[in-house]
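Below you'll find the structure I mean.
One chain of protein is taken out of this complex; the other chains stay put.
We just call them A, B and C in the order they show up, numbering each chain from 1.
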Amino acid sequence: MKSNISRSNLLKKFLNTRNLSVQITSNLSPEDNNLQVNSDVSPNKWHLGHTTWFFETFILEKYLDSYQYYNPKYLYYLNSYYQNKGNKVPKNIRHTISRPSYNEIINYRKIIDNRVLELLTKVDSEELNFMINLGLNHEQQHQELMIMDTKLNLFSGIEDSYFRKKDFDFLHKKSDAWIDFDEGVFNFGYDGDGFFYDNEKGFHKQFLHSYSISESLVTNGEYLEFINSEEYNNPNNWLNDGWNWKNQNNITKPLYWIYIDGEYFEYSINGIEILSLLKPVSHISYYEAWAYARSKSCRLPTEFELEHALNVPDTTFKNVFANVSNSFLDCIGFDKLNLFGNLWEWTNSAYLPYPFYKQDGGALGEYNGKFMNNLYVLKGGSSFTPSDHIRNTYRNFYSPEKRWVQSGFRLAKYN
Amino acid sequence: MKSNISRSNLLKKFLNTRNLSVQITSNLSPEDNNLQVNSDVSPNKWHLGHTTWFFETFILEKYLDSYQYYNPKYLYYLNSYYQNKGNKVPKNIRHTISRPSYNEIINYRKIIDNRVLELLTKVDSEELNFMINLGLNHEQQHQELMIMDTKLNLFSGIEDSYFRKKDFDFLHKKSDAWIDFDEGVFNFGYDGDGFFYDNEKGFHKQFLHSYSISESLVTNGEYLEFINSEEYNNPNNWLNDGWNWKNQNNITKPLYWIYIDGEYFEYSINGIEILSLLKPVSHISYYEAWAYARSKSCRLPTEFELEHALNVPDTTFKNVFANVSNSFLDCIGFDKLNLFGNLWEWTNSAYLPYPFYKQDGGALGEYNGKFMNNLYVLKGGSSFTPSDHIRNTYRNFYSPEKRWVQSGFRLAKYN
Amino acid sequence: MKSNISRSNLLKKFLNTRNLSVQITSNLSPEDNNLQVNSDVSPNKWHLGHTTWFFETFILEKYLDSYQYYNPKYLYYLNSYYQNKGNKVPKNIRHTISRPSYNEIINYRKIIDNRVLELLTKVDSEELNFMINLGLNHEQQHQELMIMDTKLNLFSGIEDSYFRKKDFDFLHKKSDAWIDFDEGVFNFGYDGDGFFYDNEKGFHKQFLHSYSISESLVTNGEYLEFINSEEYNNPNNWLNDGWNWKNQNNITKPLYWIYIDGEYFEYSINGIEILSLLKPVSHISYYEAWAYARSKSCRLPTEFELEHALNVPDTTFKNVFANVSNSFLDCIGFDKLNLFGNLWEWTNSAYLPYPFYKQDGGALGEYNGKFMNNLYVLKGGSSFTPSDHIRNTYRNFYSPEKRWVQSGFRLAKYN
Partner (left out) sequence: MKSNISRSNLLKKFLNTRNLSVQITSNLSPEDNNLQVNSDVSPNKWHLGHTTWFFETFILEKYLDSYQYYNPKYLYYLNSYYQNKGNKVPKNIRHTISRPSYNEIINYRKIIDNRVLELLTKVDSEELNFMINLGLNHEQQHQELMIMDTKLNLFSGIEDSYFRKKDFDFLHKKSDAWIDFDEGVFNFGYDGDGFFYDNEKGFHKQFLHSYSISESLVTNGEYLEFINSEEYNNPNNWLNDGWNWKNQNNITKPLYWIYIDGEYFEYSINGIEILSLLKPVSHISYYEAWAYARSKSCRLPTEFELEHALNVPDTTFKNVFANVSNSFLDCIGFDKLNLFGNLWEWTNSAYLPYPFYKQDGGALGEYNGKFMNNLYVLKGGSSFTPSDHIRNTYRNFYSPEKRWVQSGFRLAKYN
């Protein structure tokens, strides 16, 4: 358990990260910030509180003698899924908690920030540094969620939804090229000096048969052709669960596409735009990605194939994968950094433990391991992901029907 | 269709009523005013908007040439159940509409108020006066709902809920006395000069067998004895639907009673208080009232028996029924007026049309008639009811399992 | 509690009634007799057992010393809704009980029949006679249910459903005539010597305003015109609950109508037939009947109006109401008798207690009183009703959306 980050850098990261979360919500009204349109998402107010609660319960309570909680009732409101941390408000009714208000949560953040900063100044401990770094990485995950959630929350409203009037460039490119990789036994997992989660820890080996991956993500234009073809409604192209999901939810297009008078539009972070055919198709489920791939007699890559591709130096692929846009979070005022990808990329790998994976006991052990069931791994990162929160070994994971994730996919095949 | 109200009185009533609705919400935060904990209740923000929409769609759109709606999108958000007024946001997701904000709705109210006042100054029409009066009576119904809804919304939160730190006196009284009434054919329904709803219109006759009604409402103390006795869990005392409702919802006490360490408390508009045994039991369902009455070998009175009791001059009963407290709405600063009752009183009468009832066509016809199914009539009025919104013939109605209504009951029997 | 039936007549009735129930099922397979397509209906096998259980638990267990139940496990399977009689298999999963088989239930019936007959021979008691008569009336209610349920059960199958190849004549008649009745205070309820249920007991008075009732039931042809008109899909014609029910269940026609290639057919007890336009429309809900009546600016009659019409001697109406067909049950081989009606007739009266109604304590008290909530009264009787199970005061009752009842309706209005 080492953070491998200097105290001064940790301090800067703390200030920047904590500040960024508030900035994400700052142009929104109190009502906007308490929205929760379904049980996938949470109110921004809750995200702001929960990421603060994390510091309070995992750090302050541990390092400060006879620590007095800011407000013991918050523990019940702000816990997410930690069984070891007591009862909690059921996720789907977080919007029913009006008190504390947004302003009170902002105040709560300030007070906890000061306590953490004071602690950080006084105590020099490897473990403390790790825990603070973990809290900040945790908050970065919630930053992406806040943008995902706000996008969906406002989509359901009656007003033209918008977030910020500044676009960021997606890669507009389509290519038919394939990049080939040879078979072999390769190392996977994180074995470096920086921060990582337990689910990506340590080298282990996998045998890969030789394979090819498409250079580009599948585009809106290509997906539109799929929709307009007979293949889209052919059950032979779908997983059984996918076909049932499609019919029960009357799915006819990606989540944020809008069809008006014969034309397709796309709801974006900036409101409604004409559908750009060269942008990668986004906000689609694993089921839709799987069906598209099968309709092309291809398949989705595995998580190991994508990670291997990222590990191989000097491939065209690496270029494609990395040559990206400004992230949304950069637009708020932070340095431009390259992201790994435009979109999180679905893989055909179930989210299961790596060999030698060891789940911690206690509350921190609830971070990853207990979710390893009925989910799929996504690799890369999206323009909603903080750019210093990305690495080759990162394993994101979602349920196959989820679409509010900024997800896309590329094709794979065996040689 | 006559309003029988002078224009100057109508003007005063308009100003007072419109102002009162805003006052009810003024001590609450934007988050509070957008709460909706279940599909019975609505956000206060929506109530404020909907009661304004009523004036816009039923009056301004009709009386002003080529009327331009303030915002056509509001029609979709602010319609309640009027099929004749187009599509609408499903009731259970009104909380997902963050825009317009509370402040924008307040602004909307001001603008529509000015338009109505200008119209009222210019046009002197019996029909217009009636429609404005109808709109104000409609708003008074929503004022009661706003208080009921806020009480429930805050009850689910994590903070000590409170509304205003001013109590109003419930009648603290228990008596074993019965008041007797003779049989006969009597007139029912409204046949006077003031405002009334179509469901109470015009005289009709009913035969009543001689009966007795208890002088007092059943009290918390009496209901507590019921809970503590074997009778409470004896299925023979319950309607079949009531027994299933009780078991499926694990009902063990009235909605707002709280049981802590062997003692009962009651959540009130002012927060949590020790249960007062002499106050009438409130916020209970028809099922609970019915079961209590049967356990005492009595029954609930019919709507006609209660209305007849109100119509009979000089009875002790009339006294009891009328000798009441300050209403909650009075506490906000309006004149003290006598209410009819402390609580709406459940009757054993299904909400069905009076003889000769004629449902209007069009949107106004949707006001009452289409709801006459599987509901029960309540008579009287509560301390949440605006005091000038009460009369002998008023027919309130709710589904038998509803408990967020400020409801109570008294016993009846045949002689 | 008097049965007012001679022992010899009771004996004959016992033999006939018990025999008839078995006959109803005798042309059906074991699989047919264990069908249960939804939770409204029950398997015939269960009906045969439950009506026998009634004699065992309410009579044999009471009159015979140290009575040994035929099989104590049957008590759990064969209880319907009697809370006082212990736990029971939930209604919706009665079809999951394969053992006892149909043949075993037939054997159970024989054994219990013999025990009852022996008891009846030995004991001459007014109370015993009443209880046996009650058991037989109870069984007659289940005979109608068995035919209703079988009709629905087979409707869902893949084979041409049929029951018996013998038709019975519905009244084929349409008239525009109205029959008028004068206002007054009249007696209602049963005050005679024969058998009756507690819900119809004893005279009480009601005031009726003068009214008119249509001579004929609404026909298939008239209802078809309604469906084909704009009125059918006009929400203003429907109760709010009815409109929601119609939309949620995608209702476009009565339950048993079938629409193939532009033509309407009707599924009957004999299989699929061409829709007869002059037959009364049947198997429709209260909601549909209500909507039809409102679209004609009429209403449904109240239960008191229909009962009064039956009580008035020498009216044309009485003729119409009584001049009927063979009942289905007659077809099985019993004497022809006039029924009151072709179909049970929906009324606009909620099923509520009569004045002075006194619900018994104990299990028998569960027969009627505890269901008096959210149901509507039907009067008359249908061709599925045993003909000696019909009388002026009979109060049948169902939930407003139910359609597997053999129900129809006529129109009413005030003069």
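Everything below uses one rule, namely that a contact is a pair of C-beta atoms (placed from the backbone, for glycine too) under 8 Å apart; a residue touches a chain by one contact, two chains touch by 3 or more.
Please read all numbers here as calculations on a predicted model, not as lab measurements.
Touch with the chain omitted from the figure is made, among C:Gly86, C:Gly157 or C:Gly192, by C:Gly157.
Within the complete assembly, A:Asn84 is the residue of A:Ser6, A:Gln23, A:Ser39 or A:Asn84 that touches the hidden chain. The omitted chain makes contact with chain C at the following residues, 29-32, 34-37, 45, 73-74, 76-77, 89, 93, 95-102, 153-154, 156-159.
Those residues of chain A that touch the chain absent from the view are 81, 83-84, 185, 204-207, 209, 235-236, 238-243, 294, 299, 348-350, 352-353, 355-356, 359, 361-362, 365-366, 370-374, 400, 414.
Basically, only the chains that are shown with their structure count from here on.
In this assembly, the C-alpha centroid of chain A lies 47 Å from the C-alpha centroid of chain B.
Centroid to centroid, with C-alpha atoms defining each point, chain B and chain C lie 38 Å apart. Touching two or more other chains at once is no residue of chain A.
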